[in-house]
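With one protein chain withheld, the remaining protein chains of the complex are depicted in position.
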Amino acid sequence: MIAPPPAKGDAGSAVYVAPAWKMTWWRFRRHKLALVCLWVVGFITLIALMPEFFATQDPFATSARRAYIPPQTLQLTHEGRLTWPFVYGVEGQRDPRTLRMEWVADQETRYPLQLFVRGFPYRLFGLIPTDRHLLGFADTPPGATPNLLGTDRLGRDQWSRLMYGTRISLSIGLVAVAISTVLGILLGGISGYYGGLTDNLIQRLIELLQALPPIPIWLALSAALPRTWPVTWVYFAITVILALLGWTRLAREVRGRFLSLREEDFVVAARLVGASQGRIIFSHMVPSFTSHIIAAVTLAIPLMILNETFLSFLGLGLRPPAISWGVLLQEAQNLQSVVNAPWLLIPGLFVIVTVLTLNILGDGLRDAADPYSS
Amino acid sequence: MAPETTPLPAARPIARSADATGVDESRAPLLEVRNLRKHFPIKGGFLQRTVGLVKAVDDVSFKVFDGEILSLVGESGCGKTTTARCVIRAIDPTSGEVLFRRADGDVVDVAKLRDKQLRPIWRDMQMIFQDPFGSLNPRKNLLDIIGEPMFVQGVRSRQKRMDRVAELLNLVGLRPEYMHRYPHAFSGGQRQRIVIARALTLEPRLVIADEAVSALDVSVQAQILNLLLDLQRRLELSYLFVAHDLSIVKHISHRVAVMYVGKVVELARTDALFTRPKHPYTSALLAAVPVPDPDQRAALQGLPGEVANPAAPPPGCYFHPRCPFAVEVCKHEPPPLREVEPDHFVACHRAEELTLDGIGELESALRPRPDVPGATPEAPPPAPPDVPTPPSREVPS
Partner (left out) sequence: MQQTPTVPEARAFAVRSRTDLGEPILSVRGLKTHFVMDEGTVRAVDGVSFDVHPGEVVGIVGESGCGKSVALKSVLRLIQKPGRIVAGEIMYRRPGRNGARPELELDLATLPPLGRRIRQIRGGDIALIPQEPMASFSPLHTIGDQIVEAIRLHDPMSVADARKLAIAKLREVGMPSPEQRFRAYSWQLSGGLRQRAIIAMALSCNPAILVADEPTTAIDVTTQAQVLQLLRVLQQEHGSAIVFITHDLGVIAQLADHVVVMYLGRVMEQGPVRSIFHTPRHPYTRALLQSVPSVHSEARVQLPTIAGGIPHPLYRPPGCPFHPRCPDAMPGTCDVRVPAMVDDGSGQPVACFLHHDVAEADDGA
């Protein structure tokens, strides 16, 4: 039996009176990589919340004459000297033999980067009308706004499309996980708390769902969606499909927690003072595993994002004109476009970064979830 | 529904009977357990059918009087913890009666009560757990933990709860300022004090202590034992004390029940049981305790064989395969628990004819001992001949 550290001024007392979430945060903070990932995930979430603000152009605007422009990367030096970031303009020349457009950087025209510029009008959070954007370029001739990540087949600005795609992809992940979390906690909780026949039935259902091969099921369900449905309906349908198949793992996790907590002495003690069932569940048991659930959920989001990307990539999920990472990657589906316009693969990089950071964040949360084990 | 929140009396005079134990046995018992059984089914096969029964508690009866400490002692798996948990209805017994005399004198059978009816019983009966780390919710502070019994019994005023928690913390030897701290701020011994405070919140009359000091360090164990004894005297509590450590049982209890494979094999006053045991198992347990005195080194006797499997106990007396005194009748007939001397119950066919060693005999058999090292009957192994002088103990500084 080891005594805790003696009070060392306020620092010691702060530990003594620290509630669980604070202990979890202190523990999480020690995981430096996860802390970095928390910032990255925060930033990605910010993009998903207001992609219009981060976009430089209207992502739906096509321009046949400006197809397949390679990325106009930000330059930091000009003639060997450090300057304010800018991009070079591009000039299109048609190859006389292949008749293809070849885009070359025009070292003469420079467009300096500007912050908080006016651009196309939009409604922030769908409410506030504004036309401010984070990034923009000075002195651009109309119709020739630089494309930070190049353009696609229809001359749409890939940077702006990527920002919009973040909203859809991330929110599908979040909403699908939210639905499956509710299902998982509800069914897992019932299964774990009551046990017996209910438990048996729910467990068999979970086993059945887990035995179904997911890919053909998704394909079949998505293919069953009427082609005539509007984009938003398809969006919700995909979310629900993903959620209905994704709750089983979480349900098992919750059930396991309930089973082990039910035997814990402090839960028995609460029962022996006459606490009601509701009080035992919501005041003692649920707070004991919320942090575990948060960690499990964080680890489930990247899976959902990948699933959506995968379905959309195959053309079975979201379809244009909706923009998601999977839809963007659909553009890079054939070898020709990969060879001629490799920048179309950039959305894939975005998917990798998001999935990785969410996974690391989830790992960090899982390690911090039980701050009382040393 | 609100419990009494009046200050605890400092030291009420103990109602003493003529008997030296300080227990008044002339009144009706506070708790009477009759023929308690708890069987756990063994599930097997694809359909999870019941294929057997573990008789964890198998026909156990005993009484606890007001102000008495009764210990249940035995080795792991003997059913002592299950018995205690059945008494307080942390688990539901399979059959039997748990008769509890309430403060108004009414006797209720706790074993038959439904969940809703148990709530008032739990004001009179509380539990202290073994593991001081698992029995406190780490996510609640002391005010919430110790005040919870009041809250669920209907005391909504936070101030009332704070006053009572402060009072209880004082009572168990912790500073009232600690009430906003969380359990992780406390050591094992301090946590056990918190557990005790929670058990006392509603002023129970019977406290069930399940291995309450087993997980604690030696120096802390003594503190908690002192506290338990002190509280028992001051608040006139009764304890059902579950333990496996015979020294602690001897120290704390008025009466002791020894359990073996789900049955009480001997029940008697502590002194009688320790000095004149009547059951061979009790005697074997006593002989196995390592005496903390290097001058009393005897051959430690274990027991041959293994503890009977409670799912398939042997016929007759469960102890007969290991018993050095077993005769034919022991193999066929289960011995009933019977009173062979006043207040001395034994479940052994040969209780009257056997004279068994208790601690007293053990002590006298071992003394006197020569005090000179090396003069003991068994000489130490000879030292290697070519090392004439022992090396001096050099100690670095």
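Chains here go by letter, A and B, matching the order in which they are written, and residues are numbered from 1 within each.
FYI, a contact is a pair of C-beta atoms (placed from the backbone, for glycine too) under 8 Å apart; a residue touches a chain by one contact, two chains touch by 3 or more.
Note that the structure is a prediction, hence the values are computed from the model and not measured.
Within the complete assembly, B:Val291 is the residue of B:Leu53, B:Leu99, B:Met162 or B:Val291 that touches the hidden chain. Among B:Leu30, B:Leu72, B:Val110 or B:Ile248, only B:Ile248 touches the chain left out of the display.
Residue positions on chain B in contact with the hidden chain: 75-76, 187-190, 217-223, 225-226, 229-230, 244, 246-248, 250-253, 270-271, 274, 283-303, 306-307, 324-325, 353-357, 359, 363, 373-374, 376-387, 390-393, 395-397, in rising order.
Going forward, only the chains that are shown with their structure count from here on.
With centres defined as mean CA coordinates, chain B is found 56 Å away from chain A. Remark: chain B residues 88, 90, 118-119, 122-123, 126-127, 129-132, 134-139, 141, 148-149, 152-153, 178, 180-182, 184-190, 195, 198, 201-202, 215-217, 220 touch chain A in the complex.
Chain A contributes residues 1-4, 15-20, 23, 264-266, 268-276, 279, 284, 287-288, 372 to its touches with chain B in the complex.
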